[in-house]
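One chain of protein is taken out of this complex; the other chains stay put.
Presenting chain A:
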Amino acid sequence: MVTLVLPRLLDTAGTTRRSASMVERNVAALKSVYWLLLISGFVEPVLYLLSIGFGVGRLIDGIALPDGRVVEYAVFVAPAMLAASAMTGALAETTFNFFGKFKYQKLYDGIIATPVRPFEIALGELSWAMVRGSAYSAAFLAVMVTMGLTTGGRALLAFPAAVLTGFAFGSAGMALSTFMRSWQDFDLMASAQFTLFLFSGTFIPAEVYPAALRWLVEVTPLYRSVHLLRDVCVGGGGWWGLADVLYLLALTALGLTVASRRMVGLLYR
């Protein structure tokens, strides 16, 4: 344990550089086909916003926030789509792509022969996922400001919150991916992800669920992210936002720890 953790703490400069070299590798691997994938990740939440936020919003007079204010449905839905897009962007990179590099390309088997350690691979891959996730978040926030769904000032605050969301989902996804045996396992993950997307206070306030179910929903990471981003973009959540931030930070740390431990076990055979 000590031998695992101590050098990691002492050698932050080395860790930063080695993780950065992992990001550099991904930049070098970025080819034209990839751009199409990147664009699809941005377009998806915008379509949801247009179809459900504005489309369904037409049928609804407005929706009450916990603090009693009534806002347009699109205003209610937009921060949730921001959270969902941060989740999707991060997960795409740290689940599918990570698993492919790990199990099929055997990319990390080559990298561990260098001074780069599994923890640094994990951190580098997560950082790269966040470059992608942050781009989605920034673009979506720009759309929200343009459509008058939030203000410029709030959007500036929402950006780091969205990045944090990405970090939390990215590291949790990476940890889960180390347990995956084949591509089939990802179907389960996609189902779980879609369930989260539908029921995490995204389209319907969690307050409408029965108590037990509501409790279940409120401990899910996407609910906490939606809650945080809605707070920042629209307001009205009070100090609970701080709890959300702590929750997401803890999830990030847990995911990274599990992922790098698992990688040590799988790679250093």
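The definition used in the following text is that a contact is a pair of C-beta atoms (placed from the backbone, for glycine too) under 8 Å apart; a residue touches a chain by one contact, two chains touch by 3 or more; residues count from 1.
Simple rule for what comes next: contacts and distances are computed from a predicted model.
A.B. asks: Which of "Lipooligosaccharide transport system ATP-binding protein", "Biotin-dependent carboxyltransferase family protein", "Regulatory protein YycH domain-containing protein" or "Tripartite tricarboxylate transporter TctB family protein" is the UniProt protein name of the chain not shown?
C.D. replies: UniProt lists the chain left out of the view as "Lipooligosaccharide transport system ATP-binding protein".
A.B. asks: Give the residue, chosen from A:Ile112, A:Ala138 or A:Ile204, that touches the chain omitted from the document.
C.D. replies: The missing chain is touched by A:Ile112.
A.B. asks: Determine which one of A:Ala29, A:Leu198 or A:Leu249 touches the chain that has been left out.
C.D. replies: Of the listed residues, the one touching the omitted chain is A:Ala29.
A.B. asks: Residues on chain A that touch the omitted chain in the whole complex?
C.D. replies: 3, 7, 14, 17-18, 21-22, 24-25, 28-29, 31, 105-107, 109-117, 267-269
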